[in-house]
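Missing here: one protein chain of the complex. Every other protein chain is in place.
== chain A ==
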Amino acid sequence: MALPKRIIKETERLVADPAPGITAAPHDDNLRYFDVTIQGPDGSPFQQGIFKLELFLPEEYPMAPPKVRFLTKIYHPNIDKLGRICLDILKDKWSPALQIRTVLLSIQALLSAPNPDDPLAPDVAKHYKENEKDAQRVSPRVDAAVRVRMRPSGADDRSEFSLHLFIETRHLVC
């Protein structure tokens, strides 16, 4: 089936006019599959991090929501260890008026405002509820460690540091 014009237009706009802190690029062999990165929003525990996600537009899109998953491990009460996201607009609150761009912005917003009342990772949510400061302290360290593991290659100064952190804080994640 030919790609709907809406997807083409959305892709064009995502590439030509990306939202701040968000990049999305379709795969060459499957234009419904996007590689997405989201920068940790400023003022959030994830401020330093760059999070990789995958996004897939199902056949029913825009009538059905896109499928989005974190590839980067993240210490977040609404995101589980497999990267699945607990976000209402990706489930029952999806509306065909929403777009890829709005979904990604919502996820970015979710990073800045975790919602422990509707958790997907109960231990993290509990941690957040009991001691939000401590949880926020852990988050970037875990994030950094996982991010290094996910990166394909390339050794920059930050990765060595992250690797050290990863070894140090491993018990917190697993």
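Operating definition for what follows: contacts are C-beta pairs under 8 Å (C-beta built on N, C-alpha and C of every residue); 3 or more make two chains touch, one makes a residue touch a chain; residues count from 1.
As a working rule, contacts and distances are computed from a predicted model.
Student: Tell me the UniProt name of the left-out chain, picking from "Molecular chaperone MKKS", "Small ribosomal subunit protein uS4m", "BBS12 protein" or "TRAF-type zinc finger protein".
Tutor: "TRAF-type zinc finger protein"
Student: Can you say which of A:30, A:95 or A:131 touches the chain missing from this structure?
Tutor: Touches the omitted chain: A:95.
Student: Of the residues listed, A:45, A:62 or A:77, which one is in contact with the missing chain?
Tutor: Residue touching the absent chain, from the options given: A:62.
Student: Going by the touch rule given at the top, which residues of chain A touch the chain that is not shown?
Tutor: Considering the whole complex, chain A reaches the absent chain at 4-6, 9-10, 60, 62-64, 93-99.
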